[in-house]
Each structure stands twice: as C-alpha cells, then as structure tokens.
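Here the structure is laid out as structure tokens; the discussion comes afterwards.
The complex is shown incomplete by one protein chain, all other protein chains being positioned as in the whole.
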Amino acid sequence: MTLIHLAILLPVIAAIGIGVLYRYYRRIHLGWFVLPVPLLIVIYLFTLIPRVMNGQVIYETMQFMPRIGMNFDVYIDGLGLLFAILISGIGALVVLYSIGYLSTKENLGNFYVYLLMFMTAMLGIVLNDNVVMLYLFWELTSISSFLLIAFWNTRDRSLYGALKSMIITMFGGFLMLGGFITLYLITDTFSIRGMIDALPMIQESPLTPFAIVLILFGAFTKSAQFPFYIWLPDAMEAPTPVSAYLHSATMVKAGIYLVARFTPLFAFSNLWVWTILIVGLFTMTWASFNAIRKDDLKAVLAFSTVSQLGLIMSLLGLGALSLATGANDELFTVAVVAAVFHTINHATFKGALFMITGIVDHETGTRSMKRLGGLLTIMPISFTMTVITALSMAGLPPFNGFLSKELFLEAMITVLNADFGAMASVDFLIPLVAIVGSIFTFIYSILIIYGIFFGERTHNTPKEPHEAPALMLISPAILSLLVIVFGLFPNILSATIIDPAAMSIMASDAPLGTHLAMWHGFANPALWATIAIVIIGSVMFYFKDKWMFIYDYHKEAFTLNYLYDQGLMYSRIGSQKITDGYMTGYIRNYLVYIFGFFILMGLITLMNTGLHMDFSNFASVGIQEVILSLIVLIATAVILITRSRMVAIIMLGSIGFSMALFFVFFRAPDLALTQLAIETVTTALFLVCFYHLPKKSRHEERMRFKFTNFIISLGVGVLAIVIGLSAFSNRLFEPISEFHIENVYDLAAGGNMVNVILVDFRGFDTLFETFVFAIAGIGIYGLMKLKLKRKDEDNEEHAEESRI
Amino acid sequence: MELITIIISGILIGSSVYLMLSKSLIRIIIGTALLSHGVHLMLLTMGELKRGNVPVLDPEVSNYTDPLPQAMILTAIVIAFALTAFILVLALRMYKEIGTDNVEEMKGVPHDD
C-alpha cells in the first residue's frame, strides 16, 4: 500500500465519508466537499510528471490475490499518467460545474458517490499493470456509468439508455476478459509488461488472432465504435456533468487507452492494424454524417464524440500499420503523436461544449435546435466559449484542434507515399474518407454555433433565457482558455506529456523531440486539405436545405438501434418460452426434476466407475443399537402410513431423540446435547404452529401418483445406500482430522475438538451458519409481520395477486 | 454397525423423498426434517463408528473418533432447525393467505407478458 494506491482508492474512500455526511448535513452543497478529492489527486499526479518525463516508470505492487496472479500492480508511464491527469483534472472541473448544475433538491448523495466510484475505477484502469485488475475496474466503470445514466430514475428514457449502455459495454468487457485469459494461456502472465516481454511467444501462437478479436470487442464497445456506438447517444439522458465527464472526456477513452496500451503487443498483426484503422475511419465519417441531422444538441455532441473517437482510433491504427508493414517510421510517429494530442484536445473542447450545452439547457429549458436561436445578445459569454471550442473541434486555427487535426490529415495523406503492398491500389481511400469525415465535422461544428446563437429568436423556450451564473461558467471558461493556450503554445505539452505517452505506445526509449507548430509552409498538403475542408464545408452548410433529403433514405428498420431493440425483445420472448416449458409452477414437478437428475447422475457415475464395496471393516453391533434402529424404522413406517398429524409429529420426535441416542453410542456428546435441545425446541415449534394448520395431514392421492413417487423415492434411497457404502469402503485420502486432533491444544488451546473446530479451525462455517440462523429468524419475522392489506381500495390489484 | 446405519439413513432419505413428493404441506415439512436426520447419520458413519474415544482431549487417550464430521453435523443440525422453522412459518402464512395446504392447488401467479 503506497501513496499511489491510496491516490487511486482515495475517491472510493472519500465516497464513504461523503455518503455519511450527506445523510446528516445538507446545508452546504455536497459538491464543495467532493471537490478537494480530484484536486488532491491531480496535484499529486503533477508532481510525478518530472519523473515520468525523464523516462522513469513507477511500479508499485500490492498483493491482492497472489494465488491466482491477481495483484494490484500500479504501473505509471507516460500514457497512464496522461490519462490519469485527464481523469482527475476534468473530474475536478466537472465537480465544480455540477455544483451549479444540480440543485440541492436532487439526490446529491447518490450522484457524488457514483461519480467518485467512477473516478477510482477509471484511475484503476489507466494505472494498472495487471489485466485481471484492469478488467475489474473496467466493469466498475460500466456499473457506475449505468448508475449515473439512470440518475433520474423516474424517466423511461434514462432507464432505457442506462440498460443499453450496460448491456453493450458489459458484453464487450466480458469478451475482453476472454481475450486477457487467452493472452494468459499464451504468455503465462497477467502482467502487461510481462506480456510485452513475451512478445515472441505471442507472435508465434495460433491463439493470438482470437485474443486480438476479443480484446478489440472490449475496446470498441467502450469507445463506442461502429457498430457498437448506439449506446452513446442514448447515454445522453444522464445529467450533463456526467455526459461531459464520462461520455466524452474519460470513460469512452478507456477503449482508446486499451488499444494504445496493447499496440506494442499486437502491432505486428495485420488483423489488429486494419481492423482498427478501418473501423475507426468508418466510425468517424459515419457518425459525423449522422450528427448533422440531429435536433437535440446533446445528440449532436454524442455523435460528434463517436466521430472524434473514431478519429483517434484510426490514428492509432495507422501508427500500428506503419509498424506492421515496416513502411515508414516517420508516419508512425506522426500518427501516434496526433492520437495522443487529439485525446487531450478532445477532452478540453468537448468537455467545454458539453458544459455549455448544459448551461443552455439549464437556462432555456430545452436542447432542441428548432426552439433555440438568437441567443447571441443574451448569453455573450457562453457564445464566446462556444465559438472557441466549436471552431477548435472543426479544426480551425488558432486553436488546439487545428494542430491535432492537421497532424491527422498529414498522417492520412502520407499514407499515399507509403508502400503497403497489396493495399497500394486502394490506399487513396484512406485520406479521402478522412477528408469527407472532416467536412461533416466542420458542418456540424458550425451548426452548433449557428443553431444556438444566430438566427431568429423563437421565443418558444420553456424558460426565459439569460446568462448562466458565474459558478457554472468557470469550468467551461477554464477549458476554453486551455483550448487557446494549447493552440498557441503547444510545446508546453509536447515534451512533458505527449512525448512520454507516445513513447510508451511505441514502446521505444528514444526521445522523440516533437515540435508542434501552426505553420509548416505552403508545401504542406495538410494545409491545403484544411482549406479544402473549410471551403467545401461552408458551401455545403450554405446549401444545407438542398441536400438534407438524403437522410430520408435512412429507414428505421435498417438502423442498428432497431436491431438492438428487436434482438433484446426476441431474446426475452425466447427465454421466457424456454423457461415456461419446464417451470410449471408445481413444486412437485421441480422436486421430480431434481431427484430424477440425481438418480440419473448417480447411475451414470456408477456405470463409469463400477462398484467397489468392502464389507470387512465394520464395527460390532450392540443390542441397544439394534433396538434403536428398530425404533427408527417403525417410526418412519408410521409417519408414512398415518393420517393424523399429531402421530406424525410424535413419531418425528421419537426419531429425533433416537438420533440423539445414536450420537451418544457413537461417541459424539456435543451432537447428542445439541440434538436433544433442538428436538425439544422443534417439537414446541410444531405444536404452536399446529393451531393454525389444518387438522388433516394428507390429501387423497391416486395410485399412479403414489407409484411414481414410490419409484423415485426408492431410487433415491437405494442410491444413497450405494453411495454411502462405496464411499465408506474406499478411502482415497488421509482424513484431515488428524491435523485437528494433533493441534487442538497447541494451536487453539482447547480441549473439546468439536468445539475448537467450530470456533477456530473452521470458524468461517460457523460464522456463516450464524448468519443463516439470523436470516431465518428475520425472515420469519418478515413473514409474520408483513401482511398485505387485502381488499384495500387503493390496492385492488395487489389483493387480487395475493389471493391467487 | 456401519452397514446398518447406512441402510437406515438410506431408508430415511428415501422416505423423506416420498413425503416431499406428496401433496400436503405438513408432510413436505416432515419430509425435510426426516431428510436432515438421514443425512446426519450418513455423515457420522463416514467418520467410522465406535473406533476411538470421545473427541475431548485426554492425556491418557491417544485415539479419538473423527471430530470433523461431528463438527459438520453440529452445523447441519442447527441449520436444519432454522430451515424447518422457516418453512413451517411459511406454510402457516401460506395456509392463512390462500386457505389450502394442498400444493397442487398452489400455482404461481401467471405473468401477463
């Protein structure tokens, strides 16, 4: 347990305190108490930058479950540190923003506890070396995202979106775990660094493509790549601070992180490279194309997020591509640097844009572009920030988006010069698709600015719009400032953060010495591409109404959402049909299944192993034991025959007391005592219950019914005897009770072995048994005290149900 | 002796299954109680009967009976009691709410979708 572990776990630890605090103290907005947590973490992480800059890595381990190789190994290199700073930095801003956004009437306790839980989960993902722990945190992000999307849990859309995001991301996460286990089978380690050391084994193994596909499923579902992006637009039902934080800046970048982290491992594989490149590029273009027709501001931003994630993904693919084909080292570097830089930039401008959307929503009461417009004079500060961030997203100077976009275009265009063998004839498609995607990105960026702030005022907003309070403006203002600062002085980032991160993606030690600049001269093709994008984009924006009809060809039945909904519905209907097939509602049928299966398995096992019985090793039989056995047998027979419940209970009691006597004869005094006490209490229990139960203890049963029951019980009884005899005759291992007998005094300082086993050697059993006993008591309390009010006027349906 | 106890526990288990398959709630409850008796006897037999001394430390004795099955049976006895009590009360409430103790007449609420 070091300071780093503590930093990762700090949000969760704080969450406990926050939850308790909220229970008792509500005068001050809870967010103020949460704010120090991410601030502390980000300050701590900044102190690590100098060490990481110099090429050091920080590695601390904490034993968690060493037996299965699951340890909390914190590993900080450039890549992890970059993401960790993003997570905690944006986290601090989002918490600050949420103080203004969420009123104290909301259930703030839940909100901040989920948010802090998410923070730990996310830090755990990016600062981890152990893939099993990584998976654990990965699923924790899915869970906290689910809880946060469903924060307003009375809205149907929220629940739908939450469920959808959870189903899709958990599906991917589960497949990813399969990929990790496959990697473990190949390399025999769960450590990512260990896997990189075992690279030759991975290159040779036939299982590698399998692992690649599974891990990509995890990355693509989390980072909302085609065709899994459908959850992200629906996740926008979450409160806006959550959208800004989880669904644009951090959680969706976990997939990016995963791909970046595994690039050194899989870059040799064509499958990995081409899948990422093609999926990324297609996602980018498809999502930006779809973003334009959306009316809801957050939906536009959601599709834009998907598109930008596709862009980063394709850059990582391109970077790996040049390594795979050995084509161009330069290209590789440019692409990776662009990916890292764009990750930072996207977090800044998209986070700010989401916050501004939240402000607009908060102040006007709507997010629909049709109802907004002409807010320029009313919300000048928001307008300024929107212009800065949206133009940065569009890739215009002098903002940071321009720099990374230009690197992106440069990398894509350089593909033309590289020699990719068989793919050479179609390689012109790569820059083409990239430019088309960028044009649409430009259009929707302009659309956001234009739709909110220009045009006629509709006067159709639920609230009278006015500028937001300062508290809500601080966070987007800081981010907008960063957009400009990173745009004008990009080199404050290049040596400190970008280079170390890019180096760890490429797994190289050589310093890159990246120098980012606005101006590369007229010879730079990326410049001309940008100019072309701006011109074509402006023209298309101007004639927007002329070509918007193409969206009408988009039929509902062919969308992925439709597919998802139908798939979910039919899988539910199908599973219900199967379940209804054997769940008849009669308890006897279930018991017949259980016992029938028991007999079947017993017979199969017997047929496979054969019978080995040894009748030589039996103890002598005393006369008193024979009498006792006879009593038990007679009592059992009487229970089976009798119609009187009283006789049955007395006979059951007599069997119980005979058991106690058996325990005495067989030298088990503890058992005898317990059995006597239990039998007394049980009998008392039966007697008090009888007043309420019917007098008759049997119902008429037909012969056929009885016969089936008899056959089944005979089978079970005989099988039990056979199992007992063969188990008694065959001792495969020495009994472990020797250990207990020998150490009962030395280790536990006791004399009564049975009791020492109960409270010491096998204390766990006793602990949980106590729990079972208490649960039974509480359950009975619930049964007796909980009475449905029947024939209640308000409660007619419930009464109906309970009567059936 | 072990042969006898194993057969007795087999008979107890078989009869309890027969009782559990019948229609009346009370017989089902008696069946579960009987089942636990059968299983306890079986477990105790597995530790070999009447071979050693009472498993309480005694400086003059060197061989003890196996204490482990006894500890397990002790746990099982108590849990069996909790279970019996619980289903007894469940049956009681059931009878009060529904008015029958015949399991054939009890069927889950049919779901609508």
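Going by the order they are written in, the chains are A and B; count residues from 1 in each one.
One rule holds for everything that comes next: contacts are C-beta pairs under 8 Å (C-beta built on N, C-alpha and C of every residue); 3 or more make two chains touch, one makes a residue touch a chain.
The rule is short, and it goes like this: contacts and distances are computed from a predicted model.
Within the choices "FAD-binding protein", "NADH dehydrogenase subunit M", "Monovalent cation/H+ antiporter subunit B" or "Sugar ABC transporter permease", the name that UniProt assigns to the complex's undisplayed chain is "Monovalent cation/H+ antiporter subunit B".
Between the chain not shown and the residues B:Met1, B:Ile30, B:Val56 or B:Val103, the one that touches is B:Val56. Checked against the full complex, the one of A:Tyr24, A:Phe549, A:Tyr691 or A:Phe733 touching the unshown chain is A:Tyr691. When the full complex is taken into account, the listed residue touching the unshown chain is B:Ala85, out of B:Ile26, B:Val39, B:Leu68 or B:Ala85.
By the touch definition given at the top, chain A reaches the unshown chain through residues 669-670, 673-674, 677-678, 680-681, 684-685, 687-692, 748-752, 754-756, 758-760, 763-764, 766-767, 770-771, 773-774, 776-778, 780-781, 784-785.
Contacts to the hidden chain, counted on chain B, fall at residues 54, 56-57, 74, 78, 81-82, 85, 89, 92.
One rule holds for everything that comes next: only the chains that are shown with their structure count from here on.
Listing the residues of chain B that touch chain A in their complex gives 1-15, 17-28, 30, 33-34, 37-38, 40-42, 44-57, 64-68, 70-75, 77-79, 81-86, 88-93, 95-98, 101-104, 106-109, 113. On the side of chain A, the complex with chain B involves touching residues 576, 585-588, 591-592, 595, 615, 617-622, 625-626, 629, 632-633, 636, 639-640, 645, 648-649, 652, 655-656, 659, 662-663, 665-671, 674-675, 678, 681-682, 685-686, 689, 692-694, 696-699, 701, 708-710, 712-714, 716-718, 720-721, 724-725, 727-728, 735-737, 740-741, 744-745, 750-754, 757-758, 762, 765-766, 769, 772-773, 776-777, 779-780, 783-784, 788, 801-804.
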